[in-house]
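Reviewing the structure listed below.
Missing here: one protein chain of the complex. Every other protein chain is in place.
Right, chain A next:
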C-alpha cells in the first residue's frame, strides 16, 4: 500500500500548483491584495513577496532533506534488523540551523519594522519644497452594517461609497457606533480596526489608479458581517474637487422633477428623516442618502434597482426571505407604508444625484488634475502670498505619489492629463 507514496505525493503537489497557476489565483483587481493599486497595498505586497521568498528557501531545504531521508533510510527488506547508529546530536549542525534562521529573520525584520512605522505615519504630506500640504481627513464611522463617511471641515457627508482623489493621501480617522468593525480595501491598503468610543484609529489611504474598489468589514460584527461591503471610488483630483463642491450645496429640500418623486420626498420626510439625512447633517443613525441615486449597490452588495429598493423599504432591510441584511438596526424603525408609498419613496431616492461626478467617472479614463486647495479655505488664507502657480502644483501632484515608489505612480493616468 505504501509503495511509491512519495511519487504520489509529488504528483499531487505538482497538480495543485498547476491548478493554482491555471485558475489565476490572484483574484479580481478591485478586491485582491495580490493586485495592489495603492501605496499601502504595494508596500505590503513587496513585503509579502520578500517573506515568501525567504520562507520558500527554508521550505525547499526542509523538503530536500525530508525527501532524501525518507527515500534513503527506509528499513531494508533484506536487513530488517539493521541497527542504526544512535547519534546524540551534532553541535556544528545544530549551531548552523540556529544561526541561519536568525539571519533570515533579521532580513525580514528590518523592512517589517520600517514598513510598520511608515504605514502608521499620518503626518501631512510634503510637497517638493518640503512644505506641509493640507491633509484631507475623512471621519469614518462603522455601524451595524454600513459605513458613514464625513469629510472633515467640508460639510460633506455620505455613506457606503467613499469618494477619494487618486494620487493624494487621504487621512482616515475611524470609530465605531456599536461593535468593533474593521475597514479593509485590500487592493488599496491593509486593514485597520474600527473601535467603539475612545479608541480612535488613524490611517492613510492612497489610491494610485482610478477605479471602484471593494471594501469589506474584516471583524465579526454580527449576522450581516459578511455583507457589510462598501466601495472606495477613486476619481481624479479635479473630479473629486467638483464632487465635494456639488455635495456641499445639498440641503435635502431640492424638489425632484416628477410628481411621483415629489410625493416620495414628502413621504420620506414624514417617515425616514429621523434616521436618514440628506445633505451634510450630523445625523448618522442610518446611512446618509445625499447621493443615493449614484450608488453602485444597494445595501453595499445587492443589485441596485427599484424592485430591490422597494423590498428593502417594505421589509425594513430584511428582505422577503430575511436574508437581505439580517440583524440590521432598521428593523426597529416604526414606519408603516403601503407598497405604493414605498415605491414613491424609492422613486424619490433614486433621483438623488446632486453631483455630475458618479462612479462612472472612476472608469472613464478622464483625468482632471487639481491641488484641492480650494477645498481648504482657511489654509488657503494662511498660505496666500507664497505665490505658487497652478502649474507648479500640478507637477507636485503628479510626483508626490509616495515616499518609496513615487516613480510610475501616475503611469496609468498621466496620459489622460492632457484631456483636461
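Here, a residue touches a chain if its C-beta (ideal position, glycine included) is under 8 Å from a C-beta of that chain, and two chains touch if they have at least 3 such contacts; residues count from 1.
Everything that follows uses one rule, which is that contacts and distances are computed from a predicted model.
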Its UniProt record identifies the chain omitted here, from "Cell division protein FtsI (Penicillin-binding protein 3)", "Imidazole glycerol phosphate synthase subunit HisF", "Cytochrome c oxidase subunit 1" or "TRAP transporter large permease protein", as "Cytochrome c oxidase subunit 1"
Candidate in contact with the missing chain, chosen from A:184, A:243 or A:348:
A:184
Pick out which of A:27, A:124 or A:356 touches the chain that's been left out of the picture.
A:27
Interface residues of chain A toward the undisplayed chain are 1-2, 5, 12, 16, 20, 23-28, 31-34, 40-41, 43-44, 47-48, 51-52, 54-56, 58-59, 62-63, 65-66, 69-70, 73-76, 80, 82-90, 93-94, 97-98, 101-102, 105, 108-109, 111-113, 115-120, 178-180, 182, 184, 186-187, 189-193, 195-199, 201-202, 214, 216-227, 229, 301, 321-323, 326-327
